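One structure coming up, written as structure tokens, with questions to follow.
With one protein chain withheld, the remaining protein chains of the complex are depicted in position.
Order of writing sets the chain letters: A, B and C. Residues in each chain are counted from 1.
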Amino acid sequence: RLALLLPALSLFAAFWLIPIAVLVRISAGGHFLATYADILTDARYVNSLWQTVLLSLLVTAATIVLSVIAGLFLTEHEFPGKRLLVSLLTLPLAFPGVVVGFMVIMLAGRQGLIGSISQALFGHKLVFAYSMSGLFLGYLYFSIPKIVLTVMAAAQSLDKSVAEAARSLGAGSWAVMRDVTLPALAPSLIASGAICFATSIGAFGTAFTLATDINVLPMTIYTEFTLNANLVTAAALSVILGVVTWAILMLAR
Amino acid sequence: RLALLLPALSLFAAFWLIPIAVLVRISAGGHFLATYADILTDARYVNSLWQTVLLSLLVTAATIVLSVIAGLFLTEHEFPGKRLLVSLLTLPLAFPGVVVGFMVIMLAGRQGLIGSISQALFGHKLVFAYSMSGLFLGYLYFSIPKIVLTVMAAAQSLDKSVAEAARSLGAGSWAVMRDVTLPALAPSLIASGAICFATSIGAFGTAFTLATDINVLPMTIYTEFTLNANLVTAAALSVILGVVTWAILMLAR
Amino acid sequence: MKLNSIPIRLEGCAKTYGSNARVLQPTSLSIGAGETVVLLGPSGCGKTTTLRLIAGLERPDPGGRVYFGDEDVTAKPIEERRVGMVFQNYALFPNFSVRDNIGYGLKIKKMPARERAQRVDELLELVHLTEHGDKQISQLSGGQKQRVALARALAPEPRVLLLDEPLTALDAKLRETLRTDMDLLLKNLGVTTVYVTHDQAEAMVLGDRVVVMSNGRIEQAGTPHEIYFNPGSRHVAQFLGSLNSLRGAYRDGEFHVQGGRLACPERAAGLAEIHFRPEDASLLPAADAALRGTVASVQFLGDRSRVYLDGLSETRVCVEAPSRSTLQPGEQVGVHIPPERLLIMEGE
Partner (left out) sequence: MKLNSIPIRLEGCAKTYGSNARVLQPTSLSIGAGETVVLLGPSGCGKTTTLRLIAGLERPDPGGRVYFGDEDVTAKPIEERRVGMVFQNYALFPNFSVRDNIGYGLKIKKMPARERAQRVDELLELVHLTEHGDKQISQLSGGQKQRVALARALAPEPRVLLLDEPLTALDAKLRETLRTDMDLLLKNLGVTTVYVTHDQAEAMVLGDRVVVMSNGRIEQAGTPHEIYFNPGSRHVAQFLGSLNSLRGAYRDGEFHVQGGRLACPERAAGLAEIHFRPEDASLLPAADAALRGTVASVQFLGDRSRVYLDGLSETRVCVEAPSRSTLQPGEQVGVHIPPERLLIMEGE
């Protein structure tokens, strides 16, 4: 059976890698090193890459912090309506990036709710939908549910007696959190954090809906490819984005 | 502590629900029932919804079948280079939808690899990037790695003795697969299948890169919102998309 | 190493989960300073709940009180009670080394590093793990893990040591060795100890006093000798060892059963059933005996044999015999049970 399936698997793997190989070949544009050297010295592209990575890291960090707090709270406490609350919490998973972008505009855009409230309260209209801040808010909105669910699943399967042992030795809530809970959650936080990072770095719908001039990498790639018909640059940027994301994913394993 | 955190949590939940509430309110456009009745009788929208759901279901089904085959094969066999192969298999996770769309064009577009090969072999240029087929291919490409990883994780934690017991009772490979392996994998396949469906139904980057006239729902919503400035319809379509996806996610739990 | 010890007192402690799942009926129990009390019973009998009430991991239902010495600790959480706990599944910190596990309680108490290291060395020696101090937890065997857990619990000099089925996860041979080690250690430490188990051999060996529980109540409490030789009920007798029943009737100083008769104290008058343990009967040639049966099967166990006899009473009876006995199924044998060894439970 091995002899039969191995060729099938090779074919499958080849199919898998051909698109990426094609991408890399195009990105070379005849002068492999020159293309990448050009891009990595062009302030516009470097800036875009840097901003994208930074935004994704910030989103991932904020998501993890908020999700751990919410997830642990929901695991440890029983109260009426908890099941409903958890179901509602996962609602954002049901909306695509485009709709999330749409929501951010409704909330923090020029006719948005936050703007109206701040106008009424402080006489100043708060508008931040069309910037990195809006993007940050949107990404946070659809990243948190996934990680909250992960934290809840991991926390439920934790061995409670380890925390009880720590408490019997005099450890208070913070010490238990630091020495027992967080180390035990770490593997699943790292894995789901990496996925969160990969999703944020590649998200396009939200950014595109919010504004066409937000300078995140997927937008830059889209612009180069579709509007400027600059295939080589688009391919090279794609490869760079892929390498960065893949590195993070592998690191998390 | 409960007394302290509960208000915080309520605030958090409220923030969570406000965007969705705003969306629903806009979608009503003053005449709640009328808006939705209009949309659900408009062939263009119903068609778009139907196509999107169908595409996502097909992608999910195909992904699960291919992933189960590949995942089980990779779990059961040890061979040199297996770790590398698994790492390569997860490469598509590192690329955003826009880049995947880009790859589909490189492969199956007008100047694509498949077209050139088919031209040389059969004298007919095979081009399917700019259609639902292209989208299907792209979605498959980035859905498979996730589910392969899920299958591998689930298969590794299976209790081998159950399959051995079935074999001792005379069960061949197919009977073991049907009676032991698939039932044991089912819970994680259902959960990850639901996520795959939700991702496919909301994907935007790939569709947008492939062609602006592919009639999937996120595209329709974007077009209504940005180009036609038809807020009410865009919001109502978003709500419908959200409800469908959420229903699938809840069903899978 | 010698620890200070205090007495513990539970007063009317009950525990109810939800609205009507009462796992522990109102229970009072006094434990002397330095005493080792074993809570023994099947799973679900309330023994672990009692331990958790003492630990401070659960609060008793309103009305129940827990005293450590004269201090009412009912409202104090576990981290303020100064108790040492050992769990069935070890509950070690997987991310710390053996040394860091043992020193954890001292670090929380902010003991200076040098003093702490010295104390950890002493404890490693106490549990015979000196050469394993720098290992990771995952590198240890089950028995070693449990010794680390014990050292960790003892490090901050607890006032009370609480052990929840500490040997249950280990295999039979190792359990026996560790039981003996544990016995020695507890006797030397002199700390007030509450030990929960479902294994009667563990209870007998370790307990100064054994508290037999079932269905959320204390059924009987006493020294191992008291509860083994004078069980208060058939349930306790069965839980502590094997029990045979003879159905019949008392007449003139003898109990008459299907297989004959046997001398019996007058206390049995009016009872339809008396009991005895397998090791208290002896086998003799059938000709000489007033009580006879037929060998149904012989189980060779190595250090002894178990002989199953039919015909003594309606149910099969089990008697211990030396392992070199050559009895065969079908053989007729006589049985002698000294009257003072009969278990006569009037309260049934």
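Definition applied: a contact is a pair of C-beta atoms (placed from the backbone, for glycine too) under 8 Å apart; a residue touches a chain by one contact, two chains touch by 3 or more.
A quick note: this is a predicted structure, and the numbers were derived from the prediction, not measured.
Visitor: Taking the complete complex into account, tell me which visible chains touch the one left out.
Guide: Taking every chain of the complex into account, the missing one touches B, C.
Visitor: In the full complex, which of C:Asn4, C:Ser30, C:Thr130 or C:Thr180 touches the chain missing from this view?
Guide: C:Thr180
Visitor: With respect to the chain omitted from the figure, which of C:Leu53, C:Met204 or C:Leu309 is a touching residue?
Guide: Only one of C:Leu53, C:Met204 or C:Leu309 touches the chain omitted from view, namely C:Met204.
Visitor: Which parts of subunit B face the unshown chain closely enough to count as touching?
Guide: These residues touch the chain not displayed: 159, 161-162, 164-172, 175, 179-180, 183-184.
Visitor: Touching the hidden chain in the full complex, which residues of subunit C are there? Just list them.
Guide: Listed in rising order, the touching residues are 171-172, 180, 183-184, 198-201, 204-205, 224-225, 228-229, 240-242, 277-279, 297, 299-304, 320, 323-324.
The criterion applied here is as follows: only the chains that are shown with their structure count from here on.
Visitor: Please compute the C-alpha centroid of subunit A, do the same for subunit B, then give the distance between them in whole Å.
Guide: About 17 Å separates the centre of subunit A from that of subunit B.
Visitor: Can you check how far apart subunit B and subunit C are, centre to centre, with Cα atoms defining each centre and the answer in Å?
Guide: One centre to the other, that is 57 Å.
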